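Submitted below is the structure of interest, expressed as C-alpha cells.
Note that one protein chain is taken out, while the other chains of the complex remain in position.
Chain lettering (A and B) follows the sequence in which the chains are written, and residue indices restart at 1 in each chain.
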Amino acid sequence: MYNMNSTIISLSTDGETQFIDITGKVEDIVSKSGTKEGTAVIYTKHTTTALFINEGERGLLKDYERLLQFLPKEAGYEHDRIDSNAHAHLSSIMLGSSVTIPVLKGSLQLGTWQRIFLAELDGPRQRRVIVQVIGE
Amino acid sequence: MYNMNSTIISLSTDGETQFIDITGKVEDIVSKSGTKEGTAVIYTKHTTTALFINEGERGLLKDYERLLQFLPKEAGYEHDRIDSNAHAHLSSIMLGSSVTIPVLKGSLQLGTWQRIFLAELDGPRQRRVIVQVIGE
Partner (left out) sequence: MYNMNSTIISLSTDGETQFIDITGKVEDIVSKSGTKEGTAVIYTKHTTTALFINEGERGLLKDYERLLQFLPKEAGYEHDRIDSNAHAHLSSIMLGSSVTIPVLKGSLQLGTWQRIFLAELDGPRQRRVIVQVIGE
C-alpha cells in the first residue's frame, strides 16, 4: 500500500566549508517510515549547500575541498559585489541540490562505500534538509 | 490517496546561452495538481540544456556563464567535427538533466533564495521540459 513520509533534519554547521555525513540520520528516517520498497529523496533548501554521495575516507574529505578549489574562488564574480560567496553558489550548482536513493527490503540501498554528505559551502550556518520516503 | 500528474512546458529560448527561471510555471503545475504531500520531478528532454536550482540574483546569472566557461569552449573536441556544440553537451552533463523537489502542504519546498533554472546551452531553440508531481 502506497505511503509517503516527509521529515526535516536541522543541522548546525561549524566551518566555512564542511562535509557532514548525514547517512545515519537518513537511515533512521527510512527505518522509522516502515517503508519496505520505495525511493528516498534527500533535498537541501539552501543555495550555498549541496548534497552528494561518496566515500567517507578521511583523506577523501580533504580531496573534496580540492574538487571545489578547481573552481576559482575569487574571479571578479558579479555576485561578490553584494555578497562575497559566488564560489559557494557555483559549487552548489556543480554538486547538486538533491540525491535520490532506492529502498529495498526496508533498507537504504547504499553500496559498501557510499555515504550521504551535506556539503556546507558558506558556513557556519543553521541548515535544513528534507528527507522524503515514498513507497510501500 | 496516490496521484500522479505529468505536464509538458514548451519554451522558446532567445540566446546561445541563457538561464530561464521556470519557477512560476512549475509552482502553477504543482498547485493545479492538487498535491498536498509529494515529490516534483522536472526533466529536460534535450542534450544541450540542463536544469539546476540556485539564486536568481542578477549578478549571479552572469556568474553562471563563468561557471560554464571554466570548461574550455574550444578544445579540439571530436564532436565539433560534425556539430560545433561539444561544449554544450559537456556543460549539460556537468549540470544534470533533472531536479527533484519535495512538495509539502501543497507547496513546492524551495528555500528562500532557491529558483529553478533551465539552462539553454546551444540556443536559440524550442525546448520541452516535463514536470511530474507524484503524491497525494
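Methods note: a residue touches a chain if its C-beta (ideal position, glycine included) is under 8 Å from a C-beta of that chain, and two chains touch if they have at least 3 such contacts.
All values reported here derive from a predicted model rather than from experimental measurement.
Q: Using the definition of touch stated at the top, determine which of A:L11, A:V30, A:L121 or A:I134 touches the missing chain.
A: Considering the complete complex, A:I134 is the one touching the chain left out.
Q: For chain B, which residues reach the chain that was dropped from this view?
A: The list for chain B reads 2, 4, 6, 41, 43-47, 70-72, 75, 77-82, 86, 89-90, 92-94, 96-98, 100, 128, 130, 132, 134.
Q: Mind listing the chain A residues that contact the chain we can't see here?
A: Given the touch definition above, chain A has residues 2, 37-39, 52-55, 57-60, 62-64, 66-67, 70, 94-96, 99-102, 104, 109-114, 134-136 touching the missing chain.
The rule is short, and it goes like this: only the chains that are shown with their structure count from here on.
Q: Quick one: chain A and chain B, Cα centre-to-centre, how many Å?
A: Taking the average C-alpha coordinate of chain A and of chain B, the gap between them is 19 Å.
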